[in-house]
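Report on the following structure.
A protein chain is absent from this complex, but the other protein chains hold their places.
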Amino acid sequence: MNITRRQTLTGASALAGTAIGAEQAAAQSALNVGFILIGPVGDFGWSTMHDVGRRRMESVLGNRVTSTQVEAVAPPDFDRVATQLVRTGCRLIFTTSFSYFAPTQRVAAANPNVMWESATGTATAANLAIYNARFYEGRYVQGVIAARKSRSKTIGYVATFPVPEVIHAINTVMRGAWSVDPSIRIRVVWISAWFNPGREADAARALIDQGCDVICQHTDSPAPLQLAEQRGNVFGFGQASDMTRFAPRAHLTSSINSWGDYYVSRARAVLDGSWRPADTWGGLGSGMFSLAAFTNMTPEEVSEATRIRDALAAGTLHPFDGPITRADGTLVIPAGQRLTDDQIRAQNYFYQGIDVAMP
Amino acid sequence: MRLVMEKRSETPLWLMVVSPLIAVGLPVLAAIIMFTLLGKDPARALYVYFIDPISDSWGLQEVAVKATPLVLIALGLAVCYRANVWNIGAEGQFLLGAMAGGWLAVITHGSTQGPWLLPAMMMLGALAGACWALIPGVLRTRFGANEILTSLMLVYVAEYLLDYLVRGPWRDPGGFNMPQTVIFEPEAVLPLLMEGGRLNIGTPIMLVMVVAFAILMGRTLKGFEIRLVGEAPRAARFAGFSEKGLVLTVFAISGALAGLAGMLEAAGTVKQLQPGISPGYGFTAIIVAFLGRLNPVGCLVAGIFIAITFIGGENAQIMLRLPLDATRVLQGLLLFFVLACDSLLLYRFRFVREARA
Partner (left out) sequence: MTLLEAIILTVITASTPLLIAAIGELVVERAGVLNLGVEGMMIIGAAAGIAAAITTGNSWFGVLVAILAGMALSLVFAALVLGLAANQVAAGLALAILGLGLSGVIGAPFVGVQREGIGKIEIPVLSDIPFIGEILFHQDLFVYASVALTAGVWWFLTRTRAGLVLRACGENHAAAHALGYRVLRIRLLAILFGGGCAGLAGAYLSLVYTPFWTSGMTSGRGWIALAIVVFASWLPWRAAVGAYLFGGLTILQLHAQSAGVPLPSQVMAALPYLLTIIVLVVIMRARRGGAAGPACLGTPFVPDR
């Protein structure tokens, strides 16, 4: 087609009047989706990945949705921000932190015509769904790889705060590692922050200096991975996004959060009236998160990791089959049993072989 | 020619009329320029930022809820700074108050209590805040340790203490081990004042405190003593006022107010204890205290202004889709302009011919 610049301009100006009208009409009929983030969009971790998911939802659903996002909302400000989103026309609101769960329940009850989705939570309501990913499945694969890669038989874990999510993640790394070699030990350093790149690097240094040669991290920055690269002969895993480029020689795999498809499906459900409250806890098979390509591994190691990842995704392998023993020696469940979802979620004890003080 | 500043001996009448206009006009002008640069319609942006938050009952209530802890803390800090005591650890004292008040709500959870519960929580919160503030007070009077350092370091200690308590002993047993306490029983939650909003009795308490402190600082011997020690320590010594006693007094006062604010926030807006209970109120209140010129009524005005800039920033994210960082830049610049205007009122600027020496 051959359109000159002049034609485009005249066309544009002629259309301008109607275009604005159309846009307004679309905006009125479009579903406005709200997002409340616990951190800044630039945290290159949890909040960044929710933002990526939001943008994916916008690009897939086009003019059927618009979205509004509020960053770094502290829990005392939550009620106001959520109410203001409702007042400005949001009909579906994602609240993306467990610190928001109790206030989300409160605001959801006060605004029954709005659909609420809380990323992690413990109960649903008529207009409140909860969602999260089974990140621990990725941790299990990491445990297997770490056990294969570690020569010192000691894995380091840069942890944030002792919340159940982090505790069961550490436990699953242990399950994975023990499935390869029961002599593996895990050392844990709590940096007491969700976000502090410098301290993350310091923690990784401390772990490496004390003999760990594979570093797992629950923090979102690439600092521990970069440090592993610098030190050489130390391996690490990326968190939240694909971090291969930060450590071409040390990176093994990354756990990549991808909320986009979930957001698309939930927004679509509101649009066509099929939205129902649900408790979604998606595993590797759900696409809510995935593992980046395995790097710096031998072909045998890659095929083993792939096999385990696929078995977890297919549901044929379960990380929490008994027997499970606590660090203090008491039995949690005997052989032949499996932890229920609620039991997994609420773990506040470590398994045997993890050398850490439980607060 | 050069520009010189002179302290005004008295503010002329025309300036008293014009000054509020300058103080509002300059920041608004700056905001218009910034919104235009960001590609937003300035009229709508100004409305969203400054007017919408105070345009209806719900908005006004939210401004009051946000301003209450800021003003309460700033009242106490102003007393400290008047006496030249540099308490910058109000954030920690706030958290201690929230913890102490919350403790009572947690241990009485599940059993019916009388109407004594809330007053007891307030007393306990104020007491805990005062005790926490007395640590840097005692360290200064007893050992000469500078309170800027000690009070700041104790903020971090308080944060970790709260973190420990909500993950350990005070954790909600039914909360899937999440780091938070139970939701407080209704009788441990501040009563609301009206329908359709979150305004609670915290705000009237704050207003009473503003009046009380205006009287204390302006009309009582204690207030005179505090101001004298700050402005003329030698004269205060001659007058026989004990500096050490005064340092402890002002620390206790500001700690008690910060602690009370923390308890009101825990029982009013959050209704439970959890690590993220304060979005830095103790630090923001320092700005409030100085913007309010360390004067109780000034603190009230400044607290409301700062609350509006916070809520306006949220509104700008919601209605203008501005990123958080842009709203922060705007807030910082607005503060600069208000401070600059403040100077224009205090000093006279004149061009004079350069005197050759």
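Letters A and B mark the chains as written, and numbering starts fresh at 1 in each.
Everything that follows uses one rule, which is that a residue touches a chain if its C-beta (ideal position, glycine included) is under 8 Å from a C-beta of that chain, and two chains touch if they have at least 3 such contacts.
Please read all numbers here as calculations on a predicted model, not as lab measurements.
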Considering the complete complex, of B:Q61, B:T150, B:S254 or B:Q272, the missing chain is touched by B:T150
Just to verify: which one of B:T68, B:N177, B:T269 or B:T327 makes contact with the chain not shown? B:T327
One chain isn't shown here. Among A:M57, A:I93 or A:A203, which residue touches it? A:A203
Which residue of A:F101, A:W116, A:F246 or A:W275 touches the chain not shown here: A:F246
Of the residues listed, B:L139, B:I201, B:L216 or B:V301, which one is in contact with the missing chain? B:L139
What is the set of chain B residues that contact the non-displayed chain in the whole complex? 4-7, 81, 139, 143-146, 148-150, 152-154, 156-157, 160-161, 163-164, 167-168, 283, 286-287, 290-291, 323-333, 335-336, 339-340, 342-344, 346-347, 352, 355
Where chain A meets the chain that is not shown, the residues are 40-45, 48, 156, 161-162, 187-193, 195-203, 205-207, 209-210, 212, 221-223, 226, 230, 241, 245-246, 355-357, 359
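In this section, only the chains that are shown with their structure count from here on.
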Whole-Å gap separating chain A and chain B, where each centre is the average of the chain's CA atoms: 36
Going by the contact rule at the top, pick out the chain A residues touching chain B in the complex. 40-42, 68-77, 79-81, 83-85, 87-88, 98-99, 101-103, 106, 122, 161-164, 167, 192, 342, 345-348, 359
Complex contacts: residues of chain B adjacent to chain A: 58, 62, 65-66, 160, 163-164, 167-168, 175-180, 183, 198, 265, 269-272, 274-279, 310-311, 314-315, 317-319, 321, 323-325
